[in-house]
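Report on the structure given below.
All protein chains but one are shown in place.
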Amino acid sequence: MTKRIPLIARDLKRLYTGFLLAAVALFLLCSYLTEFNPMVLVANGDAFWEFITEDFLPPALPPASRIPGIFSSVLVTLALAMSATTVAAILAFFVALFGSEKVSPFPRFAKVVRGFATFLRNIPALVWAFILFSSLGIGTGVGFVALCITSFAFMVRAFVETMEDVSQDCVESLQAVGATFPQRVAQAILPSCLSGFLSWFLYCVEVNIRASTIVGMVGGGGVGLTLFSYIKSFHYDIALSIILLIAAMVIVVDQITGKLRKELLK
Amino acid sequence: MNAEMVKYASGTAARPARSERTKIPVKCRRRNRFIPAFLAGTAVLSILSLLYLDIDWAKMASRVPDIGLVFWDLFHLDFSNMDLIFSSLVETISIAVLSLLYSLILGILFGMLAARNIFRLPWLSVLTQSFFTFLRAVPTPVWVLLMLVCLGMGPEAGVAGLCVHTTAFFTKSFAQSFESIPDETIEALEVTGASRLSIFVNAVLPAALSQIVAWAGMRLETNFSECAILGMVGAGGVGYVISNSLQGYDYGTAGVAILLVFLVAYSIERLFVRVKKKFY
Partner (left out) sequence: MEPILRFDNVSKHYPNGVHALKGVSFEVAEGEFISVIGPSGSGKSTLLRAINRLIPINGGTVWLDGQAVSAQRGTALRQLRRKVGMIFQNYNLVYSLSVLQNVLHGRLGYMGGLKGVFGLYSEEDKQEGLDLLKELGLEEFAYNRASDLSGGQKQRVGIARAIMQQPKLLLCDEPIASLDPSSAKTIMDLLKSMTQKRNIACIVNLHQLDVALKYSTRIIGLSKGEIVFDGRPEELDDATIERIYGTSRENLMIGGHGNDQADPAHCA
């Protein structure tokens, strides 16, 4: 036989081939631009292992006098994430009401609201932190505001989507009854969307636990700052203990939010 | 309904005097009591958190006008450092894409090991899953910082550090997608005498492909914004330009860089929305 029998339809094959070629081209282009060579990692393998086994392992405890301070810095990180998410959620709820054409009393401005949220969301939290640091000075309060901005913008989008998914019909029916805007919110939107909102809220808490650690590293305080100072002073073994502590904190929070989410969606 | 109400409803009794009526409930009897408790708990926790943080609101409020000034300065875009901004942005995008592609391959490999239904070795799944849960729990910049220490400055540290977290994320989500393939489909290939690896490549992977694409698209957004901030903790890229020019009061340059970061992030988001629409 001279002609090969194809396995899949020709246009599908073309699509896959195109996709694969694009990925390979992108890969080559990016490797060229960054001069990234995975072989460097392999060649540096020895140094890498040396670092891990000698500087990094085993994890060492920080001096006993520092331990209470470290735990209170963990608490700061947790408190930062928790309060920032709650404040952001409350603000996002009210703004989201105006961000959906189907719910808002001023449908024409819905696009403006969403566009504003998109702008806030697409600038990373750390960039916000830096902008605010240069105007408000370094401190926990700035970390709080920076976290608020991104989680607010994220939740506006998520809440608008939840409302459009869930409550279209019941909002319409209440509109037909002649209910006012606050009545529609309290009687139709809140009951049908609340568990969806809270589920997004929990997701945001998870994200913010990590984000508040990062914002802490550049000056927001909390356990991120502690870790950063140990790394900068070459105490890698102590840094590893703190990394383990951060991991434990994140995993515990993820477990709790996971449980709560299951309970919510029951 | 009590007898009184039945009578009232059927019109046989006169409307009872107001004082005799009890309140008629309108809500379902079995309500989810969890939500009110959850809301109350959240409120208490948040208030306690705010008190614990002890933020000096007055001082912050007094400086609020400065924010306006900073934004005013940021909007005076200064294009004189365009070369630097542009090359650093390209570097950032390249690092994000490269780490995504490397992690995609690693994630499929490790996801295969972590999924319970491919090799049917529970100890292997548990081991892989818990290792990557640990890696995922530590924020990306921490990994990048450590990579900077052992690999030195350069894109290698950025790619390697981002790969750690991205691979961990992909391993978990791909394993989830693989496990959502019905057992019967795998059984059907098992009876043809196919090996576990060929079942994976020929049946599980194609069935999970659309989900893999969705995860990858979602992750590209995250990777770009993670990558944009890496510079701020000491790695290169556009983040370094932003933090450096902000600290040097060169707001015009910072404004251009931030604007470009926004535009790239926004176009990735739009692109992904398009791809998603086409796929489903």
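Here the chain labels run A and B in written order, and each chain numbers its own residues starting at 1.
In this section, a contact is a pair of C-beta atoms (placed from the backbone, for glycine too) under 8 Å apart; a residue touches a chain by one contact, two chains touch by 3 or more.
Here the structure is a predicted model, which is why all the values come from computation and not from measurement.
Colleague: Touch as defined at the start, partner being the missing chain; which of B:106, B:203 or B:218 qualifies?
Modeller: In the complete complex, the chain left out is touched by residue B:203.
Colleague: For chain B, which residues lie in contact with the unshown chain of the complex?
Modeller: Touch with the absent chain occurs at residues 182, 184-185, 187-195, 197-199, 201-203, 206-207, 209-210.
Colleague: Would you write out the residues of chain A that touch the absent chain, in ascending order?
Modeller: Contact residues on chain A toward the absent chain are 1, 4-10, 12.
Going forward, only the chains that are shown with their structure count from here on.
Colleague: Okay, in this complex, where on chain B does chain A touch?
Modeller: 32, 34-35, 38-39, 42-43, 45-46, 48-50, 52-53, 55-57, 59-60, 63-64, 66-67, 69-71, 74, 90-91, 93-95, 97-98, 101-102, 133-134, 137-139, 141-142, 145-146, 149-151, 155-156, 159-160, 225-226, 228-229, 232-233, 239, 242-243, 246-247, 249, 258, 261-262, 265-266, 269
Colleague: List the residues on chain A that touch chain B in their complex, please.
Modeller: Residues 23, 26-27, 29-31, 33-38, 40-41, 44, 47-48, 51-52, 56, 75-76, 78-80, 82-83, 86-87, 118-119, 122-127, 130-137, 139-142, 144-145, 194-195, 198, 201, 210-211, 213-214, 217-218, 224, 227-228, 231, 236, 243, 246-248, 250-251, 254, 260, 263-264, 266 of chain A touch chain B in their complex.
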